[in-house]
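Missing here is one protein chain; the remaining ones are kept as they sit in the complex.
Here the chain labels run A, B and C in written order, and each chain numbers its own residues starting at 1.
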């Protein structure tokens, strides 16, 4: 319960440090009977892998996953699925020099206060490599969602000053874009911006949006386990995220009720349809059958090569440069992480919501044989 | 586990519907030995009470709290604290006419799909009255925080187009302002704006900010139970919230690393100090000893008096007005709710973080008598 | 999470002290659409009520239950069900004299060490009155089980030296027997024994057995959430229980594998049937479709009127008599408590097990409308 477990029914526990022996995750509560192979998982891990191009860290890791348990003859068995990725390129000598410093924008200081001991190599547990476990487990959650026809698609919507043109969105372009923007034009501008950041030994913030289609209405629990509450937690738990928005997000504070309410109109055949989706598919914490829409804002990579003034364990200021291999932008590699956290939350809520109605309970148990 | 329980150690379970017999909360896991009276709790309930002024619903409720258990001779005993507020003004006849309609911007449709049955009187469980339990429990959490010197202060930062002037913030003005803005000038403009909304039978969105002082460093658990992740969940679980921001929030996506990193400078006595607080007091999910800062955006009250086109249970469109007694703006009364959810999250994390270090474990148990 | 919450999906939180304002329970996660009235609950509370006869405490309590939330038009709505029983006869003057003493066989000493403060009136939270919340919630769980045809029946199997004759068991006699034994002959002997105990200002231990019929196979989760593990926890959490046995229980340690295995035979029509039920309906922690059978042993009421030598807060020995109104035997009134804890565990596991198979998941969601 010290933070590395997520979910109530579809529950995952991740482990591992940046420069330890490896990274992994145990998934418990995945229903039996879902086809699953290592390739299903590897496909997503390859999207978050370092070294994909000039805009991601040069650390050489193939991040090959191994399924250690919970799958038998190509199907999930309902028992824990343990996934392991061994670390390969652990150049921890890069980090030794800052064992005595608290890097700005990092968790170093907090970890030292919290634990009194800290694996400083590459940030240890607070490294972005921790998301390998999330992405691996998320791939399994996406298989479950796929069985029910639910799709989860994330993409980069802005990098620094460059924002996608909402009228030019082309989802088929996402994986072609080196920065996973669904817009060729914006991609070009973003690459120019990142080039400038690299030249000035700096990094850039950005945003990721995610859209979920075919989600049944009725997901989410009242009060504290609202669907949007859990999505917020899931996404804010990604290291660099500093804001989560559902539907119109921060814009709602400028809106009037008459503008923000999603009213119904009738089409030519007098069939009602929802004329807008300001809510982003969630009302009162419960999915309403519309597409789910969310956005999260990522801060710029805190590790930058230019010299910075930072606090040391000795209680004094030190001006130092942080060496190592870092991404000038996080969002491109974070797209599969956002999809994973969204999928994990939805898979859990789909299972949780099965027990909301006695007629559903009877549907399962009345057909059960003794 | 169906949504009405919050927290791991300092854990609350709320219950009650808008037009049922009452609203309440059970707090389990509150440490023994904290002085607690009904007045401590009533004080906060009075701040969220309806009928405070023209800008809040006219529903007449005194919302008197009764402590039913867990307090003995003026102190918490460590056992569950049960708090009860009886409903008084339950004019449910106001709502009967819309039993067959799904109000825009409300959870009505989702509840019907989820449960197959719905207490439609005043929104039932999805009513804002549900927050009584949160505020009552939050008052207890604030007592705990107070014992450690931690203070939690929320205020309205914007209403529609009116935003407070950050250079004119005066916390002592919050409770004087009918809309809980810490800025007399902005308050005046906001009241004008709300008057216009009332005239046009409309409502307005707004935002609340919250600042926490004297929070120890080292709170928050790695990975999924990060302090900001749980704060996001806590705040997004408030019905009308559509965005949660920590520190610089959505602005980080436009920032560069060199701008967003909070570096240290040395003062004249060569004592290091943090020159900025873009992080809002949380790095890598762990509190860093700086003031915690967050903001949440509230959508406009969905219940407006003007006629709206809405879906009915019969699958057809109906143009209807929603009668009843509604707030033209939610944020003023939501200030104690934001404080409550923040305090509940922090109290829980303070208790959780006690077990992070073996030297702290020994500190407690070595002094224990057999 | 400080002990007063039970269950994962069908989750209850109890509260209240012996001599506080009342006792109650909040049930969250009960499926919507189950018919429920106060009478359904009162019926079970009446079975555990004090003052039923000479063998139960003379404390005068009618223990009337009030449903405060979660039921609308006679049906559960899926939202929290809050149940309240006000205390009436709170003669706490009986207890004042032992505020400074740790009663033998009671939790007094442990509470003082744990909390540093203790509501000593009638044992406070550690009183048997705490089980009111269990029985009330258990009645709701039994309604749920009833919808699926599952029945839970407990009875007293032994009191002191008197044990029921297994060949003479008559379930219809349980409620006729003042000590809830399903055997008229044993009842008579038990009453004689209890009369002797009362004369000597003493109390007696005993045992309760419970049998569950029509439970589907496949309940229970592997490893730590086995069905028998959770039943053991549920039953051992009843104050006076010191042993829990499943199936043959302690007798298995004397058995050989060839004796203990439940093998199958074929009947005259060559239909296989299980020739024995040593397992008590649970194998490897999973229900196997046979009747579930368990037994728990209750220690004698620790409060006895004869003088005892006990430790005081002053660290010295004191010989005192414990006044107050106490049962010479607990098991008769504990029968509905055992049924409640069994039913609560089973209801929770029935809901948990719904998500074990992807074909069951599809069964619910494929029929869901968007």
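Everything that follows uses one rule, which is that contacts are C-beta pairs under 8 Å (C-beta built on N, C-alpha and C of every residue); 3 or more make two chains touch, one makes a residue touch a chain.
Everything quoted here is computed from the prediction, not taken from an experiment.
*Asks:* Which of these, C:174, C:244, C:337 or C:350, touches the one chain of the complex that we don't see?
*Replies:* That would be C:244, which touches the missing chain.
*Asks:* Per the definition of touch given earlier, which of B:43, B:323 or B:362 contacts the omitted chain?
*Replies:* Residue touching the absent chain, from the options given: B:362.
*Asks:* In the complete assembly, which of A:2, A:60, A:168 or A:271 touches the absent chain?
*Replies:* A:2
*Asks:* Of the listed residues B:50, B:110 or B:218, which contacts the missing chain in the full complex?
*Replies:* Answer from the full complex: B:218 touches the omitted chain.
*Asks:* Suppose we count only contacts with the excluded chain; which residues of chain C make the list?
*Replies:* On the side of chain C, residues 1-6, 8, 14, 104-107, 109-111, 113-116, 125-126, 130, 158, 160-161, 197, 200, 202-207, 216-226, 228-237, 239, 242-266, 270, 272, 278-280, 283-289, 297-304, 306, 308-311, 315-317, 352-353, 355-357, 359 touch the unshown chain.
*Asks:* Could you list which residues of chain B touch the chain missing from the display?
*Replies:* 8-9, 29, 31-34, 76, 78-79, 144, 147-148, 214, 216-218, 222, 289, 350-352, 354-370
*Asks:* Hey, which chain A residues sit against the chain that's not shown?
*Replies:* On the side of chain A, residues 1-5, 7-9, 11, 13-17, 20-24, 26, 28-30, 32-33, 66-70, 72-73, 75, 77-82, 84, 113-119, 124-125, 368-369 touch the unshown chain.
Heads up, the rule we're going with is that only the chains that are shown with their structure count from here on.
*Asks:* Between chain A and chain B, what is the separation of their C-alpha centroids in Å?
*Replies:* Whole-Å distance between the two chain centres: 26.
*Asks:* Just give me the whole-number Å value for how far the CA centre of chain A lies from that of chain C.
*Replies:* Whole-Å distance between the two chain centres: 44.
*Asks:* Based only on mean CA positions, could you tell me how far chain B sits from chain C in angstrom?
*Replies:* Roughly 38 Å, centre to centre.
*Asks:* Listing for chain C: what residues touch at least two other chains?
*Replies:* Within chain C, the residues that touch at least two other chains are 8-9, 29, 32-33, 78-79, 368-369.
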